[in-house]
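Every protein chain of the complex appears in place save one, which is left out.
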Amino acid sequence: MDDFISLEHIVKVYPPSVLAVDDVSVGFRRGEIHSIVGENGAGKSTLMKLLYGLVPYDSGVVKIDGAPMHFRKPGDAIAMGIGMVHQEIELIPQYTVWENVVLGAEPVRGPGGVLDTKRAIELVRRKIEEFQFHLDPSAQVERISVAARQKVEILKLLYRNVSVLILDEPTAVLTPQEIPQLFAELKRLREAGTTILFISHRLDEVLELSDRITVMRKGKKIATVAASETNKEALAQMMVGRQVIFTSKRTPHRRGDRVFEAKNLCVTRRDGLKLLDDVSFSVHAGEIVGIAGVEGNGQFELVNSIMGLTAPNSGSIAVNGREICGLSILERRKLISFVPQDRAKMGASLAASILDNAIMTHHRLEPRFAAWRGLVLNYRNARAFTDSLVQRFSVQTTSSQSPFRSLSGGNQQKLILGRELLLSTPFFLMDQPTRGLDVGSIEYVHGEILAMREADRAVLLISADLEELFLIADRILVMHRGQIVADLATERTSIEEVGRYMLEGKKTA
Amino acid sequence: MNIVVGLITGMIAGATPILLAALGGMLTFYAGIFNIAMEGMMLMAAFAAVLGSFVFHSWVIGLLFAVAGAMILALIFIFFSVTLDTDEFVTGIALNLFAVGSTTYLLRQIFKVKGVFTSKLIDSIPNIRIPLVEKIPLLGPVVSGRNLIVYLAVVATIFCYYLVFKTRFGLRLRAAGYNANSLDSSGVRTSRMRIQSLLLCAVFCGLAGAFLSLGYVTLFAENMTAGRGWISLAAIILVDGHPYGIALISLLFGFFDGLGLFLQSYGVSSQFTSMVPYIATLGALYVYARRNRERERKAL
Partner (left out) sequence: MTRKILSGVLGVVIAFLVGALIMLLEGYEPLATYGALAQFSLGGIGPFATTLKNSVPLVLTGLSAAIAFASGPVNLGQPGQLVFGALAATLGGLYFSLPPALEIPLLLLLAIAGGALWSALAGLLRQAFGMSEFIVTLMLNMIADFFTAWAIAYPFMDRKAFSPMTPPIAQSGWMPDIGPLSSSVLLMFAAVAAMWFVVQRWRAGYEWRITGQNSLFARLGGCDVRGNFMAVMLVTGALAGLAGGLVVMAGPHRFIKGLGANYAWDGIMIAIMANNGLLETLIYGVFVAAIQTGALGMELITNVPSEIAQVLQAILVLVIVATREYAAVAFDRLAARRQARRRAP
């Protein structure tokens, strides 16, 4: 079978010197589901963005039906029938479904370019029915679920009659129960003749869905194989370059006294919606408690309440028996270490030096950083501290004066993790600490978290990755619509059971 | 009775330049540009209007010059902030300074004066009398006999509303501000929407500037915009960019502007009456901030 789209010797360097795609050649056939797998940073998204005309490439050729093409903007690709759904869903939340779908290809009447609203809604409705998407064209996008938003993105491309659909990690935002539905829709599209390029790093999904699979590692293509002729272990080895163990690294450990306790915590919006609804739980010393749940079910409010960014309407939070609601953030930081989910927004200043990032919070709590009664910072001690932090957590860098942004994602996370670990606090709050990291860094972070458990610190781990929770958590709490609907010991539960709680809340039976 | 009519006409005259500049700024606001160059565009336009009208003895040419003057600044803005991707705030501040500097320089260079230039040869923009309406008591003298630009401003407000909310252009314009990536991947270049919004902004600021120097008074004075561009920016922010809201806020400022002049006739010194619009802006900002805080509390 001839390749419908072929990429030949593609090279892409992100300025100034990140080699994202390194001489990759790969072909896609008409009407197949072709998965691109690889770790974070392997270059799979970049490769697809190049094909879509979103990112310019430095050398190589893109051919469609044998003819060389050069897409300079997404509009060019769309005109050739190639569309892409991005990892972060890029819709306009303030617009309705139909407005998002027709944007850029709007039906108008008259010479003035006045929108033909009625016709637009009708066109969108027809597309929805054609593909059985169950959407309301007039619903506002910010009010629909994440799974529905994804459908809108796909619909937007189908409205433009694309024959090639690129999906960048579409399952990352879905619950276990929503994924089969998406796969059914994708298979239906394939039957209708659409070519689907599917980016993922979840191997089970890829094996279930694809016809063929291309593996990438560090910007290079490793191989293209038929899904029927490979298995998970073989793919993982190609992805990572060595053997990967899929079993838990937890060793039995006795839990100690209660360190953290939330009691009847409530956060209510003015309109009465309960974002946190009577949440009570505790974390003991030497214990890792995981919180599972679809994003937006109260995790954000829980983190903000613990850290002091929002004041809960009622309830209490105590660490080591001390009530912390009402304390300043600085007072809380004497008890709580915190690794936030968004490094760039909450965990670091990208523009500042590594040193400036390393001493945050320590600069207030550690007497050796203060001189002149705390007026002046002791930079000599700060430098020594940073150097030891960099060494202890093997952060790859040339100088503590380099800007933080010059570090790779994994090294940034190591530095933040190290900074928080070295605060001598009893309680550790981690919000998605491995998001966006490569396998090596994830293993490192997991190792450090388990070491904290050995050191009898209490860890609360919020994660959207169920596999991660099953790998290291002792207990898993499930959040659903602001409530904790399940408290499960990891040994006595399954991913399926947790997934059911995430989607449906409390068991009705 | 005359006092009321006087206050209202004063209010309308004070509101017009702010309204026009704010409508222009609103279009760039929706396109996602932090545009603070309205002040400079207006000042440049006011100067160009006087220049055109003085040389050709025609207010029509003056008006064209005004739009061209503002357009020059818009083109520089586009070159730096859209093409070279320079910070918008910096570009805006530099352009405002450029407008002050170059109008002062040109005033000296072309008209050989410092401070103020006026001449009998400058043709001002006419007031329009509406035949039947002007006979209506009370309403007549308010609605009829206003400057041409005032009527243009009213039309512009309605035009802007339809442009932003009812047309394809508007849908794409707002998309550029809400989520530029989304618009780009829909096949429409965000930079094109931004360029178009800046050019339109220049047209509106051109009208505003022409009104200042050929309508409100017939002269050009150094820095005669006196912060009106900043007030128009505040107006946009205060109503989150809704054209009718902008009209309302502009009238409010116009009222305080007129009130200042009115108080002056009662012996309050001019320095204090001149402060009134700026204090009013602070007041409006207070109300806005309070409302915002409440909304935030609600959202949480």
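Every chain is named by a letter (A and B) in the order it is written, and numbering of its residues begins at 1.
The criterion applied here is as follows: contacts are C-beta pairs under 8 Å (C-beta built on N, C-alpha and C of every residue); 3 or more make two chains touch, one makes a residue touch a chain.
Everything numeric in this text was worked out from a predicted model, so none of it was measured.
Of the listed residues A:273, A:351 or A:384, the one in contact with the hidden chain in the full complex is A:351.
Screening A:338, A:428 or A:444 for touch with the missing chain picks out A:338. Only one residue in the set B:9, B:58, B:104 or B:264 touches the chain that does not appear here, and it is B:104. Seen across the whole complex, the unshown chain contacts subunit B at 76, 80, 84-87, 90-91, 93-98, 100-102, 104-105, 108-109, 226-227, 230, 233-234, 237, 269, 271-272, 274-275, 278-279, 281-282, 285-286, 288-290, 292-293. In the full complex, the hidden chain is touched by subunit A at residues 9, 11-17, 19, 22-23, 58-60, 307, 309, 329-330, 333, 338, 340, 344-352, 356, 359-361, 363-365, 370, 374-377, 379.
Everything below uses one rule, namely that only the chains that are shown with their structure count from here on.
Note on chain placement: the centre of subunit A and the centre of subunit B lie 45 Å apart, centres being C-alpha means.
Across the complex, subunit B meets subunit A through its residues 162, 166-172, 174-175, 178-179, 181-189, 297-300. Interface of subunit A with subunit B (complex): residues 52, 54, 73-75, 78-79, 84, 86, 90-95, 99-100, 103-106, 108, 112-115, 156, 160, 267, 269-271, 310.
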